[in-house]
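And now, chain A:
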Amino acid sequence: MQDVVLALLAKGPSYGYELRQRLAAAMGPLASGFNAGQIYVTLSRLERSGLVESRQVGQELRPDRRVYELTATGHERVTVWVAAVEWPKPAPAEFYLKLIAVAEAGLADPVGVADAQRRELLRRLRDADQALLAEPEGSSAALLLEGVVLQLQAGIRWLEICAAHWSARGQGDE
Partner candidate 1 sequence: MSDTTVVAAHGLTKTYGSGPGLVRAVDGVDIAVGSGETVSVMGPSGCGKSTLLHLLSGLERPTGGEILLAGERVEQLSQARWSRLRRHTIGFVFQAFHLVDELTAVENVELPALLAGSPPKRARQKASALLERMGLADRAAHLPSQLSGGQKQRVAVARALVNDPLLVLADEPTGNLDSAATTEVLRMFARLRAQGQTLVMVTHDSRVAAIGDRLMGMRDGAIVDHTHLGDRPSTVDELVFGDLS
Partner candidate 2 sequence: MRGRLRLAVRLAARDLRHRPGTGLLLLLAMLAATTAMTLALMVRGSAQKPWDYTFAVTNGPHVVVTSLQADAATDAAMTDLMSAPGVVAHSGPHPLLYLPADSLRVNGHGSDVDVMAREGGPSAVDRPALTAGGWVRDGGVVVEESFAVALGLAVGDQLTLAGQPFGVAGIAVTASRQPTPFSNPGLVWATNADVARIAPAAESLGQVLMLRLADPDRAPEFAAANTTVETLILEDWQSTRDEALTDVLFALFGLILGAAAFAMLAAATVAVAVAGRLAAQGRRAALLKAVGATPGFVGLIMLTEYLFFALAAGVAGLVAGANLVPPLARPVAGVLGTVPVPGPSMATVALVLGAATVLMGLSTLVPTVRAARASTVRSLAGPARPPRRSRLAVAVSARLPVPLLLGLRLATRRPGRAALSAVGLSVTVAAGVVALWMEAGISGDTGDTAFIYHKLRVVTYTFVAALVILALVNAVLIAWTTALDNARNSALARALGATPRQVTIGLAFASLLPALLAVAIGIPAGFAAYSVAAAAAGGAEGDPAPAVAGLLALPLVTLLMVAVLTTIPSHLAGRRPAIDALRAD
């Protein structure tokens, strides 16, 4: 969220309410679920970090009437962010640890845990797919949902492999 706001300010200074409007317009139909009030919290955090500065205009004291602007450091940060190829780390590590722990502590059968997780992902996949099919083709919502669906599919596949792996391990141990 912080980087998104910084990026919006890269073009030039902007009023608080303007920023909110611009963000809502860009998000389109997804904006409804998005808490726009958050933006002001983000802006104050950014000010505290020295990436953004603001000034008061006229007599207004409200945050949405202030003008916000990037600092030099802020600009740098934006440039770095645009060029970055960060990607959220996928789930495997966390879930893998869960299976190890469950197996070590004898709390449950890891195969059963993997299967249960897989079933949950299947249900989520179904929901996501149904929502996707309800959306008009090519809409931004459809694009997002497709991403969700693909990730869930990948997760389901990996969980099948986990179950097979732990099942074989279990048999080997006997």
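These made the cut because all candidates are chains of the complex that A comes from, given by their letters.
Here is the rule we use: contacts are C-beta pairs under 8 Å (C-beta built on N, C-alpha and C of every residue); 3 or more make two chains touch, one makes a residue touch a chain; residues count from 1.
Every value quoted in this text rests on a predicted model; they were computed, and no experiment measured them.
Applying the touch definition to chain A and the options 1 or 2 in this complex singles out candidate 1. Within the complex, the chain A residues that touch candidate 1 are 1, 29-30, 32-34, 115, 119, 122-133, 135, 141, 144-145, 148-149, 152-153, 156-157.
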